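Here the complex is missing one protein chain, while the rest keep their positions.
Entry: subunit A
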Amino acid sequence: MTLAEMSSNLLYVAFIAYLIATFVFGGAVKGNKQGTFKSEKRWGIAAITITLIGFAANLGYFFTRWGATGHPPLSNMFEFTTAFGMTLVGGFIILYFLYRTPVLGMIVLPVALLIIAFASMFPSEVSPLIPALQTNWLAIHVSTVVIAEGILAISAAAGLIYLLKVVDLTKKSKQRFWLEAIMYSLVLVVGFVVASSFFSLTGYEAEFNYVDKEDNEAAITYAMPPVFGMNEYVALTDDAMTPLVETPAMVHAGKLTTVFWSVLFGTVIYWLIRLIFRKRIAGILKPFVKNVNLQLMDEINYRAIIIGFPIFTLGALIFAMIWAQIAWSRFWGWDPKEVWALITWLFYAAYLHLRLGKGWQGEKSAWLAVIGFAIIMFNLVAVNLIIAGLHSYA
């Protein structure tokens, strides 16, 4: 077994361990009918042990891959997103040992699973580093950022649990709508994973030539049936489906097609769940959070941010600026990734001022934490895949 093979096997081990731990944490919460600490503890110990084993395997993946490639595995979409899943679990482990709350594991681990599954939809072969990335700052800057984002995401998990408990699902309200919207968007990620896996297992491929926005001839390979065709497309694969709509050059129809299929699969899965359980997804989770201590969740929400915010400042702004000065000759250039790091930072700064200065605690804080996570995910997914810039390493 080569180092690279060992690395990907360790990632499987971690994935499966997190999957099992999710259910054991669920058991710890659900089995605790009395709402006492003692009955949670027994299951909780088993669950955190499995999580720790998974995390050890995950770290094993990380360092064996580092060994195999000769550089820290933080250089493309697959590697960064996988690392984000790992630091999310790492952040959870820290806060679990501070507050011993199984319910947090029940929410964080499936999200981490989703993120790792999402990551593995991207090309995962080991790739060489372009000159701009050949420096120790890659390890320093990116690892600090990914650790900070992992910890910040925990605040969103605590916020989500808070909302699941306090939002009244029996009455129609904005809160009920948006809470379900969060659940729906998580299911859309499942949709993306299922759609990508389905079409890649069935070996779907369709090649096209098209004219890009600079009026140059270009080629594209669709991995999903082309619902949207590129600007002035010409099909090269004979039996490929004819695109239903041709888009103008500024729209990347290939990406739009991926989004289309993800939303389609995700929506079908979402309604299947609704039909089977005859409840909103938030409603399915509600019984699990019945005994949650709201004050504690609010505290975790805040604690995660005050741990994560300084680390984020250090990694995503200070280290980023130092490296940018060395590699690109300027510490700041308004590259989209830089701008979104600044936006994330400003957002958490606003959170802290609202919380400490205006007394926004509890539910308001919980909503803000969830929005913060949405911004982080936007920076990870949309800025890499949609908005072109110096950081588009996917």
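Quick note on the criterion: a residue touches a chain if its C-beta (ideal position, glycine included) is under 8 Å from a C-beta of that chain, and two chains touch if they have at least 3 such contacts; residues count from 1.
FYI, contacts and distances are computed from a predicted model.
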Just to verify: the chain that's not displayed, which of "Binding-protein-dependent transport systems inner membrane component", "Ferritin-like domain-containing protein", "Cytochrome c biogenesis protein ResB" or "Cell division protein FtsI" does UniProt list as its protein name?
"Cytochrome c biogenesis protein ResB"
Consider the whole complex, including the chain that is not shown, and state which of A:A218, A:L236, A:V268 or A:I326 touches that chain.
A:I326
Among A:F62, A:F228 or A:F309, which residue is in contact with the omitted chain in the full complex?
A:F309
Out of A:A181, A:L346 or A:A374, only one touches the absent chain, namely A:L346
Using the document's contact rule, name the residues of subunit A that touch the chain not shown here.
4, 68-69, 123, 125-128, 130-132, 134-135, 137, 213-214, 248-250, 306, 309-310, 313-314, 317-318, 321, 325-331, 333-336, 339-340, 342-343, 346-347, 349-350, 353-354, 357-358, 383, 387-389
